[in-house]
Structure formats: structure tokens, C-alpha cells
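The complex is shown incomplete by one protein chain, all other protein chains being positioned as in the whole.
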Amino acid sequence: MLSYVLKRMLLILPVALGVSVVCFLLVHLSPGDPLTAILPTDASAETQAEMRKLYGFDQPLPVQFVLWLGRVLTGDLGTSIATGRPVAFEVGRAVVNSVILAAAATLIGFFFGSLFGFVAGYFRNSWIDKLASFLAVIGVSVPHYWLGMVLVIIFSVQLNLLPATGGGPNGSSDARSLDWDYLRFLILPAVTMSVIPMGIIARTLRALVAEILSQEFVQGLTAKGLLDRGVFAHVVKNAAPTAFAVMGLQLGYLLGGSILIETVFAWPGTGFLLNTAIFQRDLPLLQGTILVLAMFFVVLNLVVDVAQAAVDPRVKRS
Amino acid sequence: MVSLSPALPAVPTVVARSPGYWSGVFTRLSRDKLAMAALAILVLIVLMAILAPYLAPADPAKATMLRRLKPIGTPGYPLGGDELGRDMLSRLIYGSRLSLIMGVTPVPVAFVIGTILGVTAGYAGGFLNTVIMRTADVFFAFPSVLLAVALSGALGAGLLNAMVALTIVFIPPVTRIAEAVTTQVRSLDYVEAARTSGAGAAKIIRIHVLPNVLGPVFVYATSLISVSMILAAGLSFLGLGVRPPEAEWGLMLNTLRTAIYTQPMVAALPGIMIFITSISFNTLSDGLRSAMDVKA
Partner (left out) sequence: MTGPLSPASTRNAESVWPPEVWRAPKKTVLDPRDRGGPAQPLLSVTGLVKHFKVGGSPFGEGTVVRAVDGVDFDLIKGETLGIVGESGCGKSTTARLLMQLMPPDAGRLVFDGEELGGALSLTEYRRQVQMVFQDSYASLNPRLTIEDSIAFGPQVHGLPARQAIARAHDLLDRVGLEPARFAGRFPHELSGGQRQRINIARALAMNPRLVILDEAVSALDKSVEAQVLNLLMDLKQEFNLTYIFISHDLNVVRFMVDRVLVMYLGKVAELGGRDAVFNQPAHPYTAALLASMPSMDPDHRVERPPLTGDPPNPINPPPGCRFHPRCAVAEAVCSVKEPEMAATGTDRAGARHAAACLMRAAGSGHSRAPAVAVPA
């Protein structure tokens, strides 16, 4: 087991390196001198030359990459142009909010998704199955940013039950607590976001449950009249690892894909930060945020793989 | 009992032909009512886009401040007016053009590039496979929305840049599927048998590999169109795609955000269009998948 974990960790190193190359090149992908992305437009010629040397922009690209990677590994993601604060600080603050939102959405999505998927797979081809499958298709087809707007229209504008935007009362987001004053801000974005994993988990579970039920020995149990509790336990035991693996990956997708929903709800997370970075042409902030999110996703993949191998020894061999 | 008549002269034989694979797929698909309904809706949306100048009752760009944010049903404005007093119905009709172009185009482009890369990697194996697939892995390490936003954010806002970003997002998953199917097909005995006939790689790929790989990859690609529509409109929604004052559903959704307090129904309309298109593509793709799954 330990050797498997080490092997998997070694395998993600090249991927992590590739991810950092892509993030590094993002700045060079954008039109114009990368320096203009780092300096305010009214910087003097001396400052420009100084910065060019400091950041190594006078060096060839591979050298620049090594220098940049060295700084990143020591935790220096550069300085945000928009706020003047270190990128690492900005991302660190935002990522907590994003994780809260994505985790809440994943839990909601997982609960309802597995419920729908399980029922649909168990009563295959019944009306419940058709309804659940239909809901699942809606879940993966709905433009979630639009769904967010619709929920805001219903629950904030029309019913005035929940706040439309923001991460907490008085626009604050740092003094988090589990109290209702804060939680009510989380409900709409989390529910909106949960629609995506809900559809995917429902689809996965439906197929999985149906497959397990069609196995010969399960059919044998059913034929013997030993249905229900035994079969139910068997299905849960066999479907759970895959369901949790899908859930883990969905958490990563939501974290990386939260930008649209965070923009709709002005949720002070990484997505919102990205939005700011893009429109203020704050490339260090853009680069840093994307790097952190992508690395988070890579590590999450590793955790899911290892956890799955721990539960199901067959995974290790393949 | 085996008849072993001596060698016959090669007379042209009248042969009973079985219907081909694709004709079987289309027959089964045409019996799928849900998929056919989705297809009908998509045909209507495409027709709407093509015939926009004839269908739209008003100029989609003509702004009249006096008629801002009119409700649905206002005389002369069947679906209301937007934040600049432009006719919503006309803008929704015209919006289908850019929305479809932006949402659909990346998928076939990614399908072609991804299939070429995946089949090459799968058939060649070895070093080439490692290079192609490890590169795909790197792009796979980004959640798709993040990658799309990152690329179009770095490239700068604009229709073309957004489409390029989406294409790059969809190439790695198509490549991965194509590689997996090719690797599987390549090891089948009929490909080995074709090799024993002395055929070259190009011929074997064309006759024996591609026809058996394209099906699954094609189905996968069709399922991406729905995702692509949502993502493309999402990029415009973020201000990374189409620029104002063009009519595009995602962008309209963005500019109407402030209108949710005054004209919520009008503000929600562009999203409904995206939703209908996306769900139709999804349903058609599902129908195609089950129509193709009958016999390997």
C-alpha cells in the first residue's frame, strides 16, 4: 500500500510540472510584453529596466521558467497589481471561501444525486427511474449561472427570503461562523452549484446499481426470495467506493469551475478573484490563482486514487 | 455438408446485402421519440439562426432609451425590451447565430484534432504515445471551466479567442477516448489479420481501425456540444466572449443581470434559450449513444 502511494505520488510529479509550465506560459500567451502585466502602465523607464532584470525577462524562456518555479516553490507567487498585496495572500484568503462553497455544494449534490440514482437504478424503467433520469439530464444541461439568476429572482427578489449576493453580512467574509447570518448567504450559491454533481452522481449511481443488480448471484438471491436487506447492503457496499470517488473528483471540478457561480453571487472566492484578475489585467493574480486551483485538483485526484485503492484492492493492480 | 465444387469461373454473383451499420443506427435513432423531438427543436433553432433577418420583427441593435426594460407582452415588443430598449425577441433570434457558432464550432474542430492525435498515439504506441498522452494529462489536470477561463483570460476577450480556448479544452478528452478505443481495437485479431496480409499502417488505420474507432469517439463528441454551449455562453457571460453590442445569449444574460429586480422574466429569457439548446443536444446525444450501443 505504501509503495503504491509513493508510486502514485511519483507519477503526478511530471503532471504537476506540466501544469506549472502551462500556468507559466499563460502570461506569455497574452498579447504584449509580459512586463506590462506586472507593472502599472505609468512606470518609469528605470523601473521597467529594473523590473525586467529582477524578473529575469531579459533571459531566455526556459531560464525564466526555472527562476519563476524557484520563486513559486518558496511560496512567492508575485504581487497583485490590483491590490498591491502578495498573490499568495489574496489566493489564500479566497480559496477558503471557495472550498466552503464547493464542499457544501458537493454534499448537497451527493446526497440528492445518490438518492435519485439509487432509486432509479433500483426501480429500473419505472416512472421514478424516468423522472430521476430526466432530472439528471436537466442537471447536466442547465446553464448553472442562469439557474443561479433564476433562484435569486425567486428567493431574493420575489420572496425576499435569502440574500442575493455576497459572502456574509456587511459584505464581510473573513469573520466566518456557523451562524445563520452567514449560512443564509451560502444557501443559494451552494444549491445552484450542487445541480452539476447531482446530475453526474445520479447518472453514475443509476448505472452502477443497475449493473450490480443484474449480476448473477444477486439475481440468484432475488430468485430465492432473499431480496431487500441483503441485496440492499450488497449494492450499497459495492456502489459506495465509486460514488465517493466521483464525489471527490466533482469537488475538484466545482472548485475550479466556481468562477461563473461566484460571479453571479459575488461570492468572495477564487472565482471572483479570477474575474477581478481578468478584468484588471492582473496577470500575476490570474497566474497564481490558476496554479493553486490546478495543483489542488491534481492533489485531489491523487487522494481519490489512493483512497479508492485503500478500499478496493483491485484498483491497485490495474 | 461442405460442397467442394472445382474452381468456378468468376461470375458476378447477385449478393443479398445486409443494411450497413450506420443505416441501422439511424433506423434505431429515428424510432427514439425523445431524440427525434430534440432533433426537431435543434433544426428549428438552426433555421432561426439562418433566417434571422426574415424572422426578427425589429432591428436587434436599435436602442431606444424610452422603451427600456419593457415587460413581456408590451405592444410591439412581444418579449419585452432589454436594458437599452432593444427588442428582446429580435435579439434572441439574432443571438442564436453567435451562440451556436461559438458553442458548436469548438467541438468538431476538437473532434478532428483529438481523433488524429488519439489514433496516432494509440496505433503508434511507444514514445509517440507517451508524448501525446502525457501532454493530454497535463491539460486534463485543469478542471474544464478553469482552463477555458484561464486561456481566454490570457488570450484576451473576443469571439475567436473564446472559441480557441474551448477547442483547446476539448482536445484532451477526445484524444484520451480515441487513444483508449484505438489501443483496444489495435490488439483485436482482425487488425492482426490485416497485418498478416502485408497492408501498411495507413491502409490498416483507414479500413480497419478508424471505422471502429470513430463511432464511440463521435458519440462522446456529440455529448460535448451541450457542455460547449454552456461554457461558450458562460465565457460571454463573464465578458470573455462576444463583445457588446452584439447579440449573444450569454452576453445578454450578463447585461440583463441588473434587470432581475425590475423585469425578472425578461432577464431570464436568454438563459432559457441556452437551456433548451443544451438539453436538446444532450438528449440527441443520449439517443445516438443508445442507438449505437446495440451491437459492438
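We just call them A and B in the order they show up, numbering each chain from 1.
To be clear about the criterion, contacts are C-beta pairs under 8 Å (C-beta built on N, C-alpha and C of every residue); 3 or more make two chains touch, one makes a residue touch a chain.
Not measured: the values here are computed from a predicted model.
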item	value
Omitted chain's touching partners, listed by label	B
Touch with the omitted chain, as defined above, among B:L34, B:I50 or B:A193	B:A193
Positions on subunit B where the hidden chain makes contact	1-5, 7-8, 10-18, 20-21, 188-190, 192-199, 203, 207-208, 211-212, 295-296
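Keep this in mind: only the chains that are shown with their structure count from here on.
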item	value
Averaged-CA centre spacing for the pair subunit B and subunit A, given as whole angstrom	24
Subunit A-facing residues of subunit B, complex	134-135, 137-139, 141-146, 149-151, 153-156, 226, 230, 233-234, 237-240, 250, 253, 257, 260-261, 264, 267-268, 270-272, 274-275, 278-279, 281-283, 286
Interface residues, subunit A side, partner subunit B - complex	14-16, 18-19, 21-23, 26-27, 29-31, 137-138, 140-147, 149-150, 152-153, 157-158, 252-253, 255-257, 259-260, 263-264, 274-275, 277-279, 283, 286, 290, 293-294, 297-298, 301
